[in-house]
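Sharing a structure here in structure tokens format.
Shown here: the complex without one of its protein chains, the others still in place.
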Amino acid sequence: ERVGYPEVIYCEHKTTPQVAAIFKALAVKGHNVLATRISKEAAEAVLNDFPSARYNPLGRTVALYQGIQKETPHKIAIVSAGTSDLNVVEEAYETVLCFGNRVDKIVDVGVAGIHRLFNKLELIREARVIIVVAGMEGALASVLGGLVDKPVIAVPTSVGYGASFNGLSALLTMLNSCASGITVVNIDNGFGAAYAASQINQL
Amino acid sequence: ERVGYPEVIYCEHKTTPQVAAIFKALAVKGHNVLATRISKEAAEAVLNDFPSARYNPLGRTVALYQGIQKETPHKIAIVSAGTSDLNVVEEAYETVLCFGNRVDKIVDVGVAGIHRLFNKLELIREARVIIVVAGMEGALASVLGGLVDKPVIAVPTSVGYGASFNGLSALLTMLNSCASGITVVNIDNGFGAAYAASQINQL
Amino acid sequence: ERVGYPEVIYCEHKTTPQVAAIFKALAVKGHNVLATRISKEAAEAVLNDFPSARYNPLGRTVALYQGIQKETPHKIAIVSAGTSDLNVVEEAYETVLCFGNRVDKIVDVGVAGIHRLFNKLELIREARVIIVVAGMEGALASVLGGLVDKPVIAVPTSVGYGASFNGLSALLTMLNSCASGITVVNIDNGFGAAYAASQINQL
Amino acid sequence: ERVGYPEVIYCEHKTTPQVAAIFKALAVKGHNVLATRISKEAAEAVLNDFPSARYNPLGRTVALYQGIQKETPHKIAIVSAGTSDLNVVEEAYETVLCFGNRVDKIVDVGVAGIHRLFNKLELIREARVIIVVAGMEGALASVLGGLVDKPVIAVPTSVGYGASFNGLSALLTMLNSCASGITVVNIDNGFGAAYAASQINQL
Amino acid sequence: ERVGYPEVIYCEHKTTPQVAAIFKALAVKGHNVLATRISKEAAEAVLNDFPSARYNPLGRTVALYQGIQKETPHKIAIVSAGTSDLNVVEEAYETVLCFGNRVDKIVDVGVAGIHRLFNKLELIREARVIIVVAGMEGALASVLGGLVDKPVIAVPTSVGYGASFNGLSALLTMLNSCASGITVVNIDNGFGAAYAASQINQL
Amino acid sequence: ERVGYPEVIYCEHKTTPQVAAIFKALAVKGHNVLATRISKEAAEAVLNDFPSARYNPLGRTVALYQGIQKETPHKIAIVSAGTSDLNVVEEAYETVLCFGNRVDKIVDVGVAGIHRLFNKLELIREARVIIVVAGMEGALASVLGGLVDKPVIAVPTSVGYGASFNGLSALLTMLNSCASGITVVNIDNGFGAAYAASQINQL
Amino acid sequence: ERVGYPEVIYCEHKTTPQVAAIFKALAVKGHNVLATRISKEAAEAVLNDFPSARYNPLGRTVALYQGIQKETPHKIAIVSAGTSDLNVVEEAYETVLCFGNRVDKIVDVGVAGIHRLFNKLELIREARVIIVVAGMEGALASVLGGLVDKPVIAVPTSVGYGASFNGLSALLTMLNSCASGITVVNIDNGFGAAYAASQINQL
Partner (left out) sequence: ERVGYPEVIYCEHKTTPQVAAIFKALAVKGHNVLATRISKEAAEAVLNDFPSARYNPLGRTVALYQGIQKETPHKIAIVSAGTSDLNVVEEAYETVLCFGNRVDKIVDVGVAGIHRLFNKLELIREARVIIVVAGMEGALASVLGGLVDKPVIAVPTSVGYGASFNGLSALLTMLNSCASGITVVNIDNGFGAAYAASQINQL
């Protein structure tokens, strides 16, 4: 049994029947259930069983809410540079929601046009924890880290080509950030960042 | 002006006169001052000017406290595997103290003798945030992450030889941890982990 | 002529007709035959010729037993973290069986929920040699290595994403393990671990 | 005979007598001469022969100016994040000067405190070409690239520790920059960036 | 809004409807529009809307010219080694054209038959900026850099196999070039090289 | 308390006083004690306290034997290619002795002169477990693995230059060995190989 | 105009019509023509035009011989470890033949069963140059290099999995070989090894 409250299924190496069976087993116990990295096929199987579940095809998640959920007083902000990172953003988004957090999504604020970031700074500063999602060179984490005084969790993404080496470049950028207070999760790990952010938000 | 309260000097590429001058300039303004990665020579120069400052040779820090410091209600735990990681532990320790946090140090609880970790689990669980410091294969972060329900910040260290590749092995271990809620900072970055932990502890 | 008793065919770069022909040639001499890394198509061709052979689709093996096999007095334990590593577990399992060893499979005992490992420790300690199969951060090998006093052979798997770098992270973890007595084979090499374990078990 | 006007000596693998001899041979022909990566010892030998030469110990250069030098109408800006990158800044500075360019140095404008960069933006925008020098995560190049409409030449530095991998992190950041118009030179290659900037500035 | 004049769409992670919609939105404002990394399907959708747009399937670009374009007085030269690098050459070519530059393409002048390069040297020297596109070992950049006195922007390509490591070999070659004045962009980044060349050409 | 019988001290990151104190504390309890990676200075301090201890400067070990030790019926063979690998050979040698095993050392049997290996094959085959120590390309492990039917534990060494990358080449060779039954430990980890060999030898 | 006598077409990044057209253009001039890395489709197009050409599907080559070819007095030996390396062996084989060399192929002599190599040693020693093709750990090159006194050209192949890293392991092994006289070409470059061997054989 996992720590935390909703039950989470990581679907990457599971077959559609396996996913559907595990989902049902957890749901019938009354848990909220979140399936991540779910294939379209498996999502359809789950939705067949639970028509009220919410499928997010971009985030590759299915979430089933059962019973009333109390919202956190504080918010999490999810900030990202551009359209290419949206599937990681959505995975993080569904996860923070499913763990009962209020959340703001601020996308398309990449460092190449930094004024867009400044326009959203007030909104971002309302959050108690900030998740930054960025691929290519990942500089957004450093810039944002210097602008806010809250914990920043950085998610490098595998978006890019050539010397991005499938996310390695963004990962190293974030680990070497000269702004203090930034911690990092695995490449494309929107779920992990959201889980940690939720833990912090609910302290 | 930096975010955060005490002023921090990162001494790595600075000469002794530079360090001493920056330290003095910050101290005379009444700030608490923390110097990290300080050489023995520079530490002595600073202590000459400020005999009441505390030098931690293992952690390579000098800290000057001015005025009364209010302690946080919550504690941070710093957990590590063995004697080899102590300089990173001490850098983190001095930093969390300097930012006004209560703290417990739990060292020598490596996974090769896991019962020692279990003996300290109750103490660790009292903390609001946990810093795990580990070199070589860095497995302690995963194990501990599964045992606690608080944010865990993992610091890989460059301790090891051969295929540890100066901390790369521990870094990858921590990034790939199958326990949820673990975030990671740069190799040997005890300061960064402590800064993030302090931010979380004081939310 | 190879060392060891059953004849083994490594099917990776062989065509279906090649696999079928080699299998038949070895089988008619009366050997037990084990085909590893076999495709579904090649497996079906072999089963057509030898309907009594056993096909393990998860482990991608076909095994043909001819004549009575004497079982070893001692057991090998195969321990793994989760469902994602099962194809490597099954390759190892079929191999140790085919070489005439008694064996216990203990799966789903990952370090993120360490009590599950403790529940199985007595069973694992009955074995004379232990094979640990783990992907992602591979910490299970270190933890188990500290809990048992028998030779531990660790198999990193390519399961994971991002900074797991196709098994590199787990491989480095295992090579740097701070628990003594752990030796390592190539990523995903369930066969190799099983072969070595069998040699040791039959000393 | 080399392209370009002043003669340049790269001293890295040369002995003091070799450096002194080459310097003298070029100087007596009436050329301006620039020695880069010069050791303290070799610099002293050269200054002994040419007391009017200028030694920059931080930049590890010695420059000898002979005859009147016409200044370019346009300026080059050299921008950097912090004190640690100064030796690369100084190598670039001495080189652009020696090739007859007007130049502004703007240091200590790292992305962790981005307002400092904004304070200097007007000055930076006066330049025709911009050299950005940055270590650790190297995000300054991306940010600046989005703020100016001039060619930006980025120099990653080997400053940092752990996952900076001696400048690899900054190099990858700069190559993957999502701001257009940024080109990159080798780690710590202040000379190369300055040479290219000078070529552009004098078109 | 981007710096520079034509509007550019990077299509890599966008769906066909997304590309078509963004293209239309920019075009109706009267901008010239350049789509890069466009799929055949998306190109056809755009051409359906704008039959006068030019599709370059090798360069994976679609360009729409609206209004009269003033040509630069100076030329850019795009130089490459062989047929395998042509898609990067064409991406660069369409980009420099779209930004209003005169341009010469000189392909098939690889260093293995260096006389072909010498035959074209006069033409290349007419350019104000030179883009060199090369895969495998990328030596063309160094050789050409020594033969011309103009800024050289080098684009490593992912062409090759084995130890070319998808362009890493050519990238390192270009970064380490012993000819002065060479700057480098990301692997396969024909657009970026062209953008920087255009900025320089129009100073 | 460690598994296994003699107490082992890994001295790498310990000061001379720390080593001396730990050694004494273990020795007075009557244990056999083995110190590995010991500096000359620390060794002298230990020998001062325990003049009967044996210092192996090549292997960087100090061993103290107390009480009578029962020898194993079976032997371990330590096989190596040349004089450069001797410090790893000696570390393994002292370790297997200290754990009470009979042992044969067979050095200077590199694959470049394979007849020397054949001359020693009979002796090697007497062993129950074989440790192979090899640097540079590490081919000895593969060759020997094909010639014997016993467990082979391979230790890559950091001996070599250039593309040996401090032992990486030998490590990869051993992990990819096409001879079955070979398991591998960390680069230069003579102790680990010996510990595992001893466990197997005493089954 | 190329060095060497037959004309060679490297088909990797060429379309079928391009390959067919280049082949025809070279053939009508009376040259022998060798196409390497040819697809099945392109091979069929060429064979349609030149029915007497020889297609080697394993080696992915098409060779057209026109006029009488004088054979070299000396032989080249191509030696390989196993069935998996055969496509590289065949590429080398077709190339040495096409350049007019006598040749012996000796396959399936891997180091895991070294007696098979010894059985063929006399034949191998008849050659003036030896090409060794090996994947996985590539140890065959070292062993053979120590047994013969002729130039040995080693071709690492991308055969393997896990820590073979697509041929990197074999490449490093061969570069670090402790047997003298071994030179190395790119991973899977059977053509390059054959070209160099032919040059040497015809001195």
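Observations on the structure shown:
Letters are used for the chains, namely A, B, C, D, E, F and G, taken in the order the chains are written, and counting of residues starts over at 1 for each.
Basically, a residue touches a chain if its C-beta (ideal position, glycine included) is under 8 Å from a C-beta of that chain, and two chains touch if they have at least 3 such contacts.
What you see is a predicted model; the values in this text were computed from it and never measured.
In the complete complex, the residue from G:T15, G:N48 or G:Q199 that touches the missing chain is G:Q199. Residue positions on chain F in contact with the hidden chain: 83-84, 113, 159, 161-164, in rising order. The missing chain lies against chain E, touching residues 81-82, 110-114, 136-139, 142-143, 145-147, 160, 162-165, 168-170, 172-180. The omitted chain makes contact with chain D at the following residues, 2, 12-14, 18, 156, 158, 166-168, 171, 186-189.
In the analysis below, only the chains that are shown with their structure count from here on.
Shared numbers divided by all numbers used gives the overlap of an interface; between chain A and chain B this overlap exceeds half, so the copies present the same residues. Repeating the A-C interface with over half of its contact pairs identical by residue number, the matching pair from A-B, D-E or C-G is C-G.
Centres computed as Cα averages put chain F at a distance of 41 Å from chain G. Inter-chain spacing, taken between the CA centroids of chain A and chain E, is 36 Å. Note on chain placement: the centre of chain E and the centre of chain F lie 57 Å apart, centres being C-alpha means. The multi-chain contact residues of chain B, meaning those touching 2 or more other chains, are 113, 146, 162-164, 168, 171, 175-176, 180, 186-187. Taken pairwise by the contact criterion, the protein chains fit none of the simple patterns, being neither a path, a ring, a star nor fully connected.
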